[in-house]
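Yeah, one chain of the complex is gone here, protein chain that is, but the others are all in their spots.
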Amino acid sequence: MNSLYFAAIINSTFRYATPVLFAALGSLLCSRGNVFNVALEGQMLAAAFAAIVINFYTKNMVLSILAAICAGLLVSSVVALFQIKLKAHDMVVGTTINLFIQSATAFLMQIVFGSRGMVQGHGMVSLTKIDLNFLSWSPFLYRAFENLSILDYASYIIAIIVYFYLFKTVRGFHLRSVGIRYNAAKSLGINSQKMQMNVVLISGILCGLGGVSLCMGGVTVFVENMTAGRGFIAMGASSMAQAHPIMAIFSSLFFGATISLSKTLQKVINSYFTETFPYICTILAITIYGAISKAKKKK
Amino acid sequence: MLIEMKNITKRYGSLVANDNVSITLKKGEILAIVGENGAGKSTLMKILYGLESYDSGEILINGKPVRFSSPYDAIKNSIGMVQQHFMLFPPFSAAENIVYGNEPRRGIFFDKKEAYRLVEELCRKYNLYIDPKIKVKDCSVGLQQRIEILKVLFQQVDIIIFDEPSAVLAPQEIDNFLQTVLDLKKAGKSIILITHKLNEVMAVADYVTVMRNGKVVKKMPKHETSIEELSYLMVGHHLEEREIEEIEPEEEILAVSNLTKTSPDGVKLLDDVNISVRRGEIVGIAGVSGNGQSELIQCISGLEHADSGKIVLNGIDVTNASVSAIREAGCACIPEDRYYWGSAAEASLEENCIMYHYQRKSELMKNGFLNSRNVSLFSETILKDFDVKHTSSSQSMKDLSGGNAQKLIVGREYMQNTPLLIAAEPTRGIDIGAIEYIHGRLLEKRQKKDAILLISSELSEIIELSDRIYVMCSGRINGEFSRDEATREKIGYLMMGGKNDDEM
Partner (left out) sequence: MTMKCNRKFVTVASPFFAILIGLTFGAAVMIAVGTNPFSAYRQMFSKSFFDIYYLGQTLVKSAPIMLSGVAAAIAWRAGYINLGMQGQMCVGGLCATLVALFFPVKSWWVTILCFCVGMTAGAIWALIPTYLDYKFDVSIIICTLMMNYATNFLTDYFVSAPIKDTAGDGLAMQSPQIAEALRFYRFSPKNAMNTSVFLSIAVVILIAIFLKKSKFGYESKMTGLNREFARYGGIKSTKIMFMTMALSGALCGFAACIEIFGARYRYVNAMFTSTSYSWTGLMAMLIADYNPIMTMVYSIFLAGLAIGGQALQRSVGLPMQISDIIQCSITLFVSIKLLFNFQKLKINKKPNHLERDEEVEHE
């Protein structure tokens, strides 16, 4: 294997990690506020679809991103309403919304595009790519960072912002306190419920960005149920990162690498097997993580 | 007049929690509000602090009518409250907890250095010392209370409400606390003290208001009353002294030897514990909560595993055996928390009544199938025998009041008819009638020559019922008393870590 090939794998690792990182940041914010948000998958899928629809009609990247954010917000506001305001069971709400979005996007796809399964082409734009020309002295580095989109870079900046928000600002301090003891925070004059609802809405925005980078990050395409469990992989990434945004960057990169490898290995191994790779790696990773933290507890 | 609450009425459905209640507080005064559990004193204070709404009446502060919709409003009007359950965040530091809600900021950021400085300054001002950087989870209960008080002081309030402040403290810590209250008064604060411990009232209060069944019975200056009069007013009748008949204890039922357990972070939860319980005696374990009593009973009942040591129950070695094996060997247990361990709130009364019984009684279950007719009959027996007020045995547990739920659990465990009954906090937070009833049943079980291991954070309950008392401190058994030797002061001294042979 030559080194440029390796650089290509690194490059696609970055790309595949981005949607997972966005969703993982949403997930960890929710879990810091003690909200179990299972609907990340649906939030992302709805956002991806909204981005494609607006892209199809306007061919405008900014409008597509805005549409995705709005869709993510819309879905997450349903989550916030049912799960937090109306206190419905988190698993029920999450699972139902995921299935709802899955069928609603398939439904609308046939209405809007008149096609089933996949939408691409139609002169749709993709995310602006950033070329790091100053790296051209090293073909390896150049290849590794080639063609990454603005959102790929933005995801890391947002992770750092989330870190500062959680651990350095007063609001982040209050959010963490709500997650630790809801009633105590409430009795000290914090509107705990509102904070929880806000954090779900923020997760909607983040999943919206995740959805855009999923469908417009490389080739612009929307496939039925294209998130394919990434919302849940993100939940795994967030729990492995112990809900810490900086650690989440690394766990998301790990899952990005597994997806990237599964695509690369398709050339040598039957794709039916390589496709399972990210999922099996997720299970293995959370198992190993669980074994380590359990061993630590015993000590 | 600093605070006037006039004709406050608060209803929950058909139940009247506060019925036309009026109280007044003058500046620089300590007002004690006394009453039994359920007398409505906590509700009244929650109304004053903005945690509960009220149906009619009015609140005047410095003569101006106010209406609070949240504690935030109360704090703005200079009212602070130290709640019975501390509103602290264990993973955060003392300073972070104290400045909570009024954080020093730099822009949107939390200025922690300034927070530490402010807390140190506050500590100096009121002579209440604490390390601002210590994590709350590493603090003793007494220290946590100090953090709570500092938090209220940081809010710069003039009126401080204490809700049952001494419930969780050891006697010596209580003395410290009462001194703090007097110091605060000297510093110009006005204080409302909610309690049912009358000796505290006599020690610090200026005025006493007695509440019963949601009504104010009487308000008077402290020096015009006495403990006897107050207790008569609180209960409404004179309490009968219970005569406890002497029983000669028989053979040993429970022997715990050298039991040790260490927490994951290296704290010794149980440190070489040795206890023995014989037939026909009630053995009490006194201690400030969190000193190993919970871990001890959880090890005995099989919910937790010990690191080393031996537990022999009824002649059978049950060290680290399963819960069902231990129950089989002859142990029943009234758990510390009736909703966490003791019951399933969503399940029916029947389903709650038969827990474990179905394992041993073939009329309830045969060949892996329940006999629903007998289950109903059996449940009705428990419910009737133990005076559980209910509408139907298929109603759900969460619709029972706390006292009735507790009676059901006591009944269920009593009916296991085991030689050993562990009673952990058997009367926590229930009304006086239910307490008397449960105490009677426990003594009745003792009369039947069964053994009872009693754990309670109410020292008076332990002293009243126990034939023998062990005192626990930091996971160790710190001393042992017989019924005749036991006094509040001696036990309290050992609870705080003193030694039995030390000079008092």
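Per-chain residue numbering starts at 1, and chain names A and B are given in the order in which the chains are listed.
Basically, a contact is a pair of C-beta atoms (placed from the backbone, for glycine too) under 8 Å apart; a residue touches a chain by one contact, two chains touch by 3 or more.
These figures come from a predicted structure and were not determined experimentally.
For the chain missing from the display, the contacting residue among B:67, B:85, B:384 or B:448 is B:85, taking the whole complex into account. Note that of B:42, B:97, B:209 or B:225, the residue touching the chain absent from this view is B:42.
Of the candidate positions B:55, B:183, B:228 or B:337, contact with the hidden chain is made by B:337. Considering A:66, A:106 or A:223, the position touching the chain not shown turns out to be A:106 (whole complex). In the full complex, chain B touches the hidden chain at residues 12-15, 17, 37-38, 40, 42-43, 84-85, 164, 167, 301, 303, 322-324, 327, 333, 335-337, 339-347, 351, 354-356, 358-359, 365, 368-370, 372, 391-392, 395, 398-403, 428-431. Hidden from this view is one chain, which touches chain A at 38, 78, 82, 86-89, 91-93, 95-97, 99-100, 102-104, 106-107, 110-111, 180-183, 228-229, 232-233, 235-236, 239, 270, 272-273, 275-276, 279-280, 282-283, 286-288, 290-291, 293-294.
Just so we're on the same page, only the chains that are shown with their structure count from here on.
Only residues 168-173, 177, 180-181, 183-185, 187-190, 297-299 of chain A touch chain B when the two sit together in their complex.
Those residues of chain B that touch chain A in the complex are listed here as 51, 70-72, 75, 83, 87-92, 96, 100-101, 103, 105, 108-110, 264.
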